[in-house]
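We show some of the complex, not the whole, and keep each chain where it was.
Chain naming follows the written order as A, B, C and D, and within any one chain the residues start at number 1.
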Amino acid sequence: MGVHQYFKSLSDLEKLVRCPGKFKYQEHNVASHSFKVTKIAQYLGTVEEYHGSTVDWKRLYEKALNHDYPEIFTGDIKTPVKYASQELKQLFNDVEEEMITKFIEAEFPEQYRSIYHERLQEGKDETLEGQILSVADKIDLLYESFGEIQKRNPEPLFFEIYEQSLQTILQFEHLECVKDFLGAILPEMLQEKFIPRSELKEITQSILAGRDYT
Amino acid sequence: MGVHQYFKSLSDLEKLVRCPGKFKYQEHNVASHSFKVTKIAQYLGTVEEYHGSTVDWKRLYEKALNHDYPEIFTGDIKTPVKYASQELKQLFNDVEEEMITKFIEAEFPEQYRSIYHERLQEGKDETLEGQILSVADKIDLLYESFGEIQKRNPEPLFFEIYEQSLQTILQFEHLECVKDFLGAILPEMLQEKFIPRSELKEITQSILAGRDYT
Amino acid sequence: MGVHQYFKSLSDLEKLVRCPGKFKYQEHNVASHSFKVTKIAQYLGTVEEYHGSTVDWKRLYEKALNHDYPEIFTGDIKTPVKYASQELKQLFNDVEEEMITKFIEAEFPEQYRSIYHERLQEGKDETLEGQILSVADKIDLLYESFGEIQKRNPEPLFFEIYEQSLQTILQFEHLECVKDFLGAILPEMLQEKFIPRSELKEITQSILAGRDYT
Amino acid sequence: MGVHQYFKSLSDLEKLVRCPGKFKYQEHNVASHSFKVTKIAQYLGTVEEYHGSTVDWKRLYEKALNHDYPEIFTGDIKTPVKYASQELKQLFNDVEEEMITKFIEAEFPEQYRSIYHERLQEGKDETLEGQILSVADKIDLLYESFGEIQKRNPEPLFFEIYEQSLQTILQFEHLECVKDFLGAILPEMLQEKFIPRSELKEITQSILAGRDYT
C-alpha cells in the first residue's frame, strides 16, 4: 500500500508481452516498448523544434512514458473487441478510468494524486505532444512488424500491422517530423540488405580466391 | 479461408500465456490448460458415473475442450474489467458471440456450421457436464496457483487465485466428484513435502555415516 | 500417493518438449500436442458422422486425450531405436505396459483402476476411432513440420517428417475425413502466402503513392 | 547510415541482459531497465519539486532515458574490471566517448549532432538532475536484487548488490526524495508478505471450516 506498489508494478510491465497469441521471432514487452516510444518521441520532438515549433518537453516525455501503463489494469484487449461499438468503447474507457483513480488513491500520498491522475490520462490528444506520441507509438509498431517481416514471419497479421501503422502515421503528414520519417528514415529501412545464400557463396569464394581446395 | 485456418488457430492457443503481466516460475498456455481441464473433467465424470449419475461424455468432452477457444478472438481481458458492470459484461458477450459466428461462417463448410456454433458456445451451464467443467477449470487453476505458492512465488495474487478457486469449487459441493476432490485429492496436495535444507544435511550425513571426511 | 499424483503429472507433460535435440523456431509440448490432436480428431469424427459412419465419441476422445500419456514413464525414445527390431519393440512395449499398471495401482482408487487401464492402452487400433486417432496424430505432426518449413528451418529433418506424416495419412485414404483433409484442407495450407520483400516495397509505395518523399 | 540505424539499435537494448553470467529467476534487459529508471526519476523529481526545488524536467528525462545507451558500443564490462585502476577507467572512458562520437557522426544529420552528443554524455553529474539519476538507477537495481532475494535466489551476489545499492542511495541522503524513499517506500518493501506454507493450510481449513472431508 503505497508508492512501493507503484514501483513494483513497473516490473509487471516487463511481463506483459505485446501481441500475445501469435508466433513471433522476437518478443517485445510493454516496458521496453514504452522506452522505445519515448526515445523515438525525443527524436521527433527534436525535429519539430528544429523546424521552429515549440515543444513542451515535460509534457511529451510524460505522455510517452505513461501511454501504456493502464494495460496493467485492463490486460491486453484485442483491438476489434475494444472498437466493436462506440458504446462498448465508452464503457471500457469508463472502467479503465475508474481503475486508475482507485489505484492512485490507494497507493499515492495525497499531495501527488492530482499530478499522477494527469499523467495517467489518455495521452493522444490534439496537442503537438499528443500528436508526436501517436506517431512515435506507430513507428515502434512499424519497427516491430518490420522485424518480423524481415525475419520472414509467414503470419499475414504482421503485414497488416505494418500497413495500418503506416496509414496512421500518414494522418500526421502535416508534421515536420513525419515528413522527416517518411523522407529519410523509412527509405533507409527499406534498403536493409537481405543476405542471400548466393552472396554467401560469392564472399566465401572471393576470400578463398586463387586457392584450390574445392 | 477454411478449416485450415481453424487447425492453424489451435497453434495460436499455444502462444496465449495464462495470467500475463505477472512473474511466474512456470508459465502455462491456453492449449495446455485446455488439455488438463479435459483430463480432469474426465476423472470427475468417472466419479459421477460411479456414484450413479448419467454423464453425457460427448457433451462433457466438447465443453472442456472448447471452453477457452474464444480467447483467440478477444484476447485476455482481466476479470475485474469484464465484470465491472452487468452492462459491460452483456455488451462484451454480444461482441464475442458475433466474432465466433463470423469466424464459423468464414472458415467452416456449411454442413458443419451449426455443430461448431453449438460447440463454441459458453459451456458452463446448469447441466451436470456444465457443472463438471466449472469445477475442472477451477481445479486446474488451483493447481497452477498451488505450483507457484509451493515454489514460493512472493506475489499475493497467486494466493488470492488459490482461495477464489477453492471458493468456487465449494459452490458445487453437492457433486460427488467435488466431495471426492475435497476429501481425497486436496489433502494429498497439502501433504506435499517441502524439502528443508536441514533434511539435506541429514540425508548427506546418514549416507556418509561412520566415515570421517569432515 | 493418489489421484493428486495423476493430476500433478499432467503438468509434467507441459515440460516434455516434442522432437528434442533439434533447433526449432516454435517448440511444442506433449500437453499442447494432445489438445490439438483431440481437437483435430473432433473435426475428423464430425466429417465421418456426416458421411454416415457411427462414431463412438466417448472412445474417440479417450483415445486422443491419452495417446501420449505413457511418455511420462518412458521418456522420448527416438523412433529408429524403438523400431530397430521386432524383439526390442516387444520388450519395450512390455516394460511400458508394466509401468502403466504399476502407476495405476499405486495412484488410483480400486474402483477406477480397470477404467484407467483401458484408457491408457495403445489407442491406434483397427476401430474407426483408432484410425481417426492415427490420422489426427499425423495431421498435427504435419502442421508442426509445416510450421518449421514455412519459417524456413534449414534442417532437412522437418521435410522428412512432413513427408512421412503425409505418407501415413494416405494409408487411411479410405476414410471420408482423410479425403476431406486431402481435398479441402491441405490445398489451403499450401496456398499460405509467403510475404516476399518485394511485396513490402510495393505496399509501402502504394500507400505513399503520389507523395514525393524519396 | 542514418537515423534508422539509431532507431534499430533501440531494439538491441532489449537483447542486452542485465547481470549476465548469473542465474536469475527474472531477467531484465537494458531497455526495460531504462524505462523503469525514467519512471522512478519522474517520481523522485516530483517529490523534489513538492519540497521547493526547481527541477529541469527536460534534462532529467534526457539523462534517465539515455544513461545506459553507450552499453551498445562497449558491452557489459564487469565493474571490478572497469574500476581496477584510475588509468584503465580513464582509457575506457576515452574509448567510449570516441565510439559515441563516431556513431553520431555516422548516423545523425548534421543539424542534430551536437544535441545528441549532449544527450549521450555521462549523466550522473553534480546537478540535481544528475543526482536524481544516480538515485533512480540504484533504486531500480535495489528492486532487481530484492526481487531475487524475495524469490530466494541462493547467490550471495544479489545480497551484495542490494547492500551496495542502498549504500549509494544513502550518499544522497540530503535530497528530499531520498528521505521520502527511505522513510516511506523502503519500509513498505520490507513489509512484503512471504506466504508460508502453514498459512496455506490455515486458509484452506478456514474455507472448508465445519465441513468434514479429511
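What we mean here is this: contacts are C-beta pairs under 8 Å (C-beta built on N, C-alpha and C of every residue); 3 or more make two chains touch, one makes a residue touch a chain.
Everything numeric here is computed off the predicted structure, so don't read it as measured data.
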Total copy count of the complex, if 4 are in place? 6
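In this section, only the chains that are shown with their structure count from here on.
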Under the document's definition of touching, what chains do chain B and chain C have as common neighbours? A
Are the interface residues of chain B and chain D largely the same numbers on each copy, more than half shared, or largely different? different
Roughly how big is the turn, in degrees to the nearest 5, that lines up chain C with chain D by CA atoms? 180
Cα centroid separation between chain B and chain D, in whole Å? 37
Averaging C-alpha coordinates per chain, one finds the centres of chain A and chain B separated by a number of Å equal to 33
Based only on mean CA positions, could you tell me how far chain A sits from chain D in angstrom? 21
Provide the list of chain D residues touching at least two other chains, using ranges where the numbers run on. 26, 147
Taking touching chains as linked, do they make an open path (line), a single closed cycle (ring), a hub with spokes (star), an all-linked set (complete), or other? other
Chain pairs that touch, as defined at the top of this document: A-B, A-C, A-D, B-C, B-D
Over in the complex, which chain C residues touch chain B? Could you list them? 1-8, 10-11, 13-14, 26, 28-29, 31-32, 34-36, 38-40, 42-43, 46-47, 50, 57-58, 61-62, 65, 109, 111-112, 115, 119, 139, 143, 147, 184-186, 188-189
Given the complex with chain B, which residues does chain A contribute to the contact? 11-13, 15-17, 20-23, 71-78, 80-81, 84-85, 87-88, 91-92, 95-96, 98-99
Could you list, by residue number, the parts of chain D that touch chain B in their complex? 25-26, 147, 150-152, 192-195, 197, 200-201, 203-204, 207-208, 211, 213-214
